[in-house]
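For this depiction, one protein chain was excluded, whereas all remaining protein chains were kept in their positions.
The first chain written gets the first letter, and so on, giving A, B, C, D and E; residue counts start at 1 in each chain.
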Amino acid sequence: DFIHALEEVRPAFGVAETELQQCVANGIIKFHYSIERILNDGQLYVDQVRNSARTPLVSVLLHGPVGSGKTALASTIAMTSEFPFIKLISPESMVGFTEQAKMGTISKIFNDAYKSPLSVVVIDSIERLLDWVSIGPRFSNIVLQTLLVLLKKPPPKGHKLLILATTSQKSILEQMELIDAFNSSIYVPNVTAVSSIDTVLRDLGSFDDSQRQEAVRAITTSDYGNKISIGIKKLIYMIEMAAQDIEKVEKLTTTIEEESRK
Amino acid sequence: DFIHALEEVRPAFGVAETELQQCVANGIIKFHYSIERILNDGQLYVDQVRNSARTPLVSVLLHGPVGSGKTALASTIAMTSEFPFIKLISPESMVGFTEQAKMGTISKIFNDAYKSPLSVVVIDSIERLLDWVSIGPRFSNIVLQTLLVLLKKPPPKGHKLLILATTSQKSILEQMELIDAFNSSIYVPNVTAVSSIDTVLRDLGSFDDSQRQEAVRAITTSDYGNKISIGIKKLIYMIEMAAQDIEKVEKLTTTIEEESRK
Amino acid sequence: DFIHALEEVRPAFGVAETELQQCVANGIIKFHYSIERILNDGQLYVDQVRNSARTPLVSVLLHGPVGSGKTALASTIAMTSEFPFIKLISPESMVGFTEQAKMGTISKIFNDAYKSPLSVVVIDSIERLLDWVSIGPRFSNIVLQTLLVLLKKPPPKGHKLLILATTSQKSILEQMELIDAFNSSIYVPNVTAVSSIDTVLRDLGSFDDSQRQEAVRAITTSDYGNKISIGIKKLIYMIEMAAQDIEKVEKLTTTIEEESRK
Amino acid sequence: DFIHALEEVRPAFGVAETELQQCVANGIIKFHYSIERILNDGQLYVDQVRNSARTPLVSVLLHGPVGSGKTALASTIAMTSEFPFIKLISPESMVGFTEQAKMGTISKIFNDAYKSPLSVVVIDSIERLLDWVSIGPRFSNIVLQTLLVLLKKPPPKGHKLLILATTSQKSILEQMELIDAFNSSIYVPNVTAVSSIDTVLRDLGSFDDSQRQEAVRAITTSDYGNKISIGIKKLIYMIEMAAQDIEKVEKLTTTIEEESRK
Amino acid sequence: DFIHALEEVRPAFGVAETELQQCVANGIIKFHYSIERILNDGQLYVDQVRNSARTPLVSVLLHGPVGSGKTALASTIAMTSEFPFIKLISPESMVGFTEQAKMGTISKIFNDAYKSPLSVVVIDSIERLLDWVSIGPRFSNIVLQTLLVLLKKPPPKGHKLLILATTSQKSILEQMELIDAFNSSIYVPNVTAVSSIDTVLRDLGSFDDSQRQEAVRAITTSDYGNKISIGIKKLIYMIEMAAQDIEKVEKLTTTIEEESRK
Partner (left out) sequence: DFIHALEEVRPAFGVAETELQQCVANGIIKFHYSIERILNDGQLYVDQVRNSARTPLVSVLLHGPVGSGKTALASTIAMTSEFPFIKLISPESMVGFTEQAKMGTISKIFNDAYKSPLSVVVIDSIERLLDWVSIGPRFSNIVLQTLLVLLKKPPPKGHKLLILATTSQKSILEQMELIDAFNSSIYVPNVTAVSSIDTVLRDLGSFDDSQRQEAVRAITTSDYGNKISIGIKKLIYMIEMAAQDIEKVEKLTTTIEEESRK
């Protein structure tokens, strides 16, 4: 772990392009006007950090259900800022780290960010960084306390910092008083409208037009059609599965029905 | 433990044939159509990983009662995939490992899998890997957090990975939010039909035809006949025991009756 | 502890004759037909392991009240198997060991057993091996998890293993799901019949015939005579105490009465 | 951490001017007469320490809601004392410290203070220094016990010490009996009056006179106008955000409304 | 602690005369016939160990209220046995030991005892050896498990061992199932009769005959006279205090009254 930590602690200045792009592997499909609104809000925070002298530190939390697209959206906002320093803090690059190594990695990235006049730091999946599990409950208080302080600590004079964080466990962050440490929060919703499914199907192109229309019609006229709530991540997965089946349309509608009846 | 860990962490690329075969020591008896369905579903996931570009990571959980055949089925699906990399993560090869050593072993196998273009990893008996015990409750959060991240972390671009896991403690995995990390789940049922017992008896061959028919008739006409629910693993054990007795049929029906009245 | 562990981990192949005999210091008195039944069942398991190809691992739990003779019976079954490898895992030989040292000792004995084609391992007083105490409750999860895996892990191909374990805390083992890991269990009862006391008195020979008859008559006609439930271990202790007294018969009946009124 | 601790433990005598000024980045706006009262009370404690022979140690706690200006006010009182020794104990300079390192840092600053005839020590955000989290709850008892003793330990004969501390978690400090260790406490309130918002708007100058008057009128005539309770820190943030918008007045009133309806 | 442990672990064979005598600093006053009965019972156990071949290990627990004389009586029984090996295990000689050091010390004394053909080991104040405190509750499970095994582990063939233990917390030992590990137990009562106080006063000689009679008369005729329950240890302390006063009799009766009204 120590060796892991050392390696991890050495990242140089600059932009974590590749890592962030990997978070948007399937692009951003504008299946609902709320997606555009989220991206606009993101742009607003980017501008505020760049322009305002009185608020050199702005922190925003993207929260919503599992798989609703939080990581992809945060990554997109970060990449479009074009700030000279953009970094991703992700549990996926810290598998098997001790709490101390995680804390060291996080601190190091913030310290690097402080050196740049204009920085964005994306903190992905806070509950996972905290090693959160509801049985106990257990979590890393070392990482939590580090975040509680770093989210409020202003960068050195003249420097500016935007923090974008994601979580699917907002209520736990409230209990931890982590929410109070953020300036703002944005809700990232599930796919709920049949028209959104239509847009996603069109965008992915795995169904031809008549199949898509048949599927959309079937869902619209079904009794579960108004109870749909599926993360975009899972929806893409379901469509891809169904696309492998001979009975694409039926497979898709059955899977969506099962999911909606849970 | 450190030495254990080191040794364990060195496995080379390739296929864990012997280990997987040992998990199907008594073969797969098709005592019920659900067995065939499970194997077909398994094949489907194998195909999806091989074919789909949008879902390079597919994870499936096999869950069901103790001894229902989960490990044997997961091993069979893995072996029939004929992927170039097939590995088994099993508590039996980690007796006495510390949490850290377990975590290291698991990470190592995943890292090896990432290097192969097409891989299957079987994670056997998750509750045991987690050192779960309901008194407390206690478990290894280090191993849990590692699994929570690895189950969602995609392999490098162009590479593909199928994860097959087994558990007899689904509800605990739900509390740990491990279920959310899987794409799908398959239920592996107990033997419940008298016709299934008939098939198993025939397949094992320890009873001659008249003994088998006598046993089946006795169970069918009994009052516990419709309350039978026995894992295939235990059923084989019971038949083997009864086969040692002079009164084979009576011994078997008595044991099944006792088990069914519990 | 480390040094302890090392020494303990070096036991060679073979049979732990002396240790096992010490567990049957006062012999096996056949005070009730259930004793014979237990020994017969034990012989059956020994035969099954020797003969059956499909069940190379058989594990049996002897459970019952404190002092009912579990250790003596398990030791007797093990010794009469005449398998080339017979070993005792006992808390008495691990006083002051750390959990790790206990776990190492247990693993070592199993690894030795795997090397013999035919082995018996006696695991005595599981609750004590687990450092169980109901206040807390506290216990060694390291030892528990080791047992949970070892009880289900088959020996290498062609090798066979019989595991005999004892406990006076069956309900706790149920909570720990350790019971599920055993193939079978045998109940070892207390002495409850006056005729059993008669047999024990006769066998020990510390009372002459008239004293014995007087004692048996007194207990039979008493009002506590049908509430007796005493472990054979304690009964032998009581008889020995009474034998030191001038008023042997009265001392014995008084002590049995006190015990029965608790 | 050890290296951190060593570095931290070496601060020389003197005044932590820069650090303290950074805590009052946006000045002290006298938006309400209570602000003046707090500063006067602070001056009184400064005088008492300087003059009284019988009370060489005076400790005061500034408590109030998150963002109400506690740190800025404590820093201001400390700086205006013009004592030869003024130091800030802040969680922001101890990110990632172990409990031991925190405790060492705190002790070192107090030991330095004891060497000066006249000292002020500002202990900022006690709950953060204690690594407090309500889940569990968890906190550093090492740091707590250190504070419990240091808050009552008089400086050496002839020396004098003023301790100013801040917290937004008074009730937790009560449970910890930390409150009993303070001689006095001062409440720092939120902004609640519309006239206060008017003063802040005027002071910041981001709105022109007509915009300010429009905003004030809108809030005054609204139904949430009498339910406002916002920390000065958040209010400045809101005004700065709104100032970036084309519809400054509406943006500000909307944000204040949302906050007030929570 | 390690050095402590080493020193402690080196005690040679033999008899701990001085230590045991110090436990009976004020002698054994026979203030009630139960004292004689306890000593006789003790002698009986000594004889049984010496004579009986079937019970080479006898363990007895002396329990009763704080200060009732348990340690003095156990020490007296041990000393009068005149066995070649007599040792005291006492918390007073292990101040500041770690659990491990305590466990090592205890094991060492038992191992020494096993080497003597005839031994007595006194385990004083078990709850203190266990570091028991009801808040939590907390205790040393390492020491507990060591005692649980040592209390049941027979000495080597041909050797014999008497264990005498004391506690004022019998109910806790029951919860820990430590009681089950003892063969017998003896209750040591408080002083409750006025005639007992009379005997103690006469024996100590700090009051002259008329003072003693006056005190006894006063208590006899008082309304608290039938509610007295004082440990012999405290009674001696009270008499000594009163003896320092000018008004001996009044001081004594007042103190006894206060104690009895609690």
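By definition in this document, a residue touches a chain if its C-beta (ideal position, glycine included) is under 8 Å from a C-beta of that chain, and two chains touch if they have at least 3 such contacts.
Everything numeric in this text was worked out from a predicted model, so none of it was measured.
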| item | value |
| --- | --- |
| Given D:25, D:44 or D:193, the one touching the chain that is not displayed | D:44 |
| Touch with the omitted chain, as defined above, among D:40, D:80, D:141 or D:226 | D:141 |
| Positions on chain E contacted by the hidden chain, ascending | 22, 25-26, 66, 91-92, 95-96, 128, 131, 133-136, 138, 204, 236-237, 240-241, 243-244 |
| Positions on chain D contacted by the hidden chain, ascending | 44, 47-48, 51-52, 54-55, 103-104, 107, 137, 139, 141-142, 144-146, 148-150, 152-154, 157, 172, 175-177, 180, 183 |
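Basically, only the chains that are shown with their structure count from here on.
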| item | value |
| --- | --- |
| Where chain B and chain D are represented by their mean Cα positions, the distance between them in whole Å | 58 |
| Separation of mean Cα positions, chain C and chain B [Å, integer] | 33 |
| Overlap residues in chain A, where contacts from two or more other chains coincide | none |
| Topology of the chain contact graph, where touching chains are joined (line, ring, star, complete, other) | line |
